[in-house]
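Every protein chain of the complex appears in place save one, which is left out.
Going in written order, the chains are labelled A and B, and every chain counts its residues from 1.
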Amino acid sequence: MIGKIKKTAKQILGDGTVSLFLGYGKNSLGDTVPVFIKQEKDVEKLVWDESCYYNLTRYFTDKDINQFEEGPIGVLVKGCDQKSLKVLLSEKQVKRDRIRIVGLVCSGMKNEKGDFFTKCETCDSNNPDGELCDVVIGQKVERKNREDDFSDIEKIEALDPAQRQELWSRYFDRCLRCYACRNICPLCYCNECIVEQNDPGWVRPSASKENNLYFHIIRAYHLTGRCTGCGECERACPVGIPLRKINRRMIRAVRDSFDFIAGRDAETKSPLACFRQDDREDFIK
Amino acid sequence: MEKRLKIVGFLCNWCSYAGADLAGVSRFQYPADIRVIRVPCSGRVNPLLVLKCFQEGADGVLVSGCHPGDCHYQEGNYYTRRRMMMLKNLLDFFGIDKRRFHISWVSASEGKKWADIVIKVVEDVGAALEEITKQ
Partner (left out) sequence: MSLSMDETVFGKKELLQILKSVSDRCVIIGPVMEDEKLYFRPVDCIDDIVWEFDNTVNSIKEFFFPQRQALYELKQDKIRTFEPDIEKKRILLFPRPCDVRAVTILDKLFMGDYEDRAYRTLRENTVIMGLSCRNPGPRCFCLSIGGNPFGMEGMDVSITALENDKYILNTVTDRGKVIFEGKGKRADKEEVQRFERLKKQAEESIKREIHIPKDLLKAFESDYWKEVSEACLKCGVCTYLCPTCHCFDIVDERFYRIRCWDTCSSDAFTRMASGEDSRKNKFKRYRQRIYHKFSYYKENFEEYACVGCGRCAQYCPVKTDIVEIVSTVNEKGTP
């Protein structure tokens, strides 16, 4: 597969179709890192293995990257990354004719310990969408993974409110407010995040477990109906907070209440941006 | 004097606020634990406002608007419905008791309903807080 990837990259860089190609490479320690290829000769840096876990679509909303680019940007996407891309397209943050999408068939990615990520165990998109991508590389694979049954979330839901508060307090006590979760998320692209607004001060900036809880509630709320569960936030967190669980709770809520799953297509509006006359109101007095 | 709870109420100007006004004029009794903020429409209530109330120490929050179909601005309350549904779901996940956040539809003519709702909300918030202090 790496041969085809390099060939494709070389081609579209060489003939000027793209002026920048986002892919995976290695640093001097042997870690996989995102690479930004602008010249054909650098295409040799590209790699493809089970540690290519980055969601590169995050860089489409990085103004330091795209403001320097005159031409379109090429990108390698796995099935999970492509879902975030669809949301970005539906929110008009990326123009379809300004990107070239190279889809990659993926059988799962491994973390530093060598275990598959939990998200890969329940993956339903090993094969990227051929209709969205300009080209798909890799032999189609049959899905062998289990469905996400949200059982870990149900375990938390089985606790009473006080126990839940205690559980999350323990996690948020560790939160450093580094914002790695927010900054690595492809869908957190606000020019001014609410945490940077100090008038009104929606959430207090210092890192205490009380303050941190509200930052995470707000982030989860702003991602409701948009998050595709790529899990980069959880991977980026240096102190191991199970952020993907929070987002999955809302993914399930949106699925159950609005029959909507983010990242399925690149057109449908997020459920919180529209309504139906017959939405449920059993929770309203 | 009995300790009052701090419950913030966001009332839409055209329906709920008028309904609450009617409750007052009609002398329907309800607890004074609720502090009312008038907004043009329940759809104006940014979920961040609800969260800010909790951060600043509110015991409970109530968002009240027009009945679906009757919104003064046609559609505002449809958005309210979806937003508050998701917010309530999210708060519950973190252990912020469901009984501390309520949403209601109160029209301008439903003075009695308003009073009843406030009584119920104060009861629920009180019960939720009692459980927390017991811990």
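In the analysis below, a residue touches a chain if its C-beta (ideal position, glycine included) is under 8 Å from a C-beta of that chain, and two chains touch if they have at least 3 such contacts.
Keep in mind it's a predicted model, so treat the numbers as computed, not measured.
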Query = Among the chains included here, which ones are touched by the excluded chain in the whole complex?
reply = A
Query = With respect to the chain omitted from the figure, which of A:V141, A:L159, A:L176 or A:A273 is a touching residue?
reply = A:L176
Which of A:S28, A:Q139 or A:Q277 contacts the chain that the document leaves out = A:S28
Request  = Name, in rising order, the residues on chain A that touch the hidden chain in the full complex.
outcome  = 27-29, 31-36, 54, 58, 62, 64-65, 174, 176-180, 182-184, 196, 198, 201, 204-208, 211, 232, 235-236, 238-240
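Here is the rule we go by: only the chains that are shown with their structure count from here on.
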Query = chain A to chain B: how many Å between their CA centres?
reply = 35
Interface residues, chain A side, partner chain B - complex = 156-157, 159, 161-168, 194, 200, 202-204, 210-211, 213-214, 217-218, 220-221, 224-225, 246, 249-250, 253-254, 257-258, 271-272, 275-277, 279-281, 283-285
Note = Contacts from chain B onto chain A in the complex sit at residues 47-48, 51-52, 54-55, 68-69, 75, 78-79, 81-98, 102-105, 117, 120-121, 128, 131-132, 135
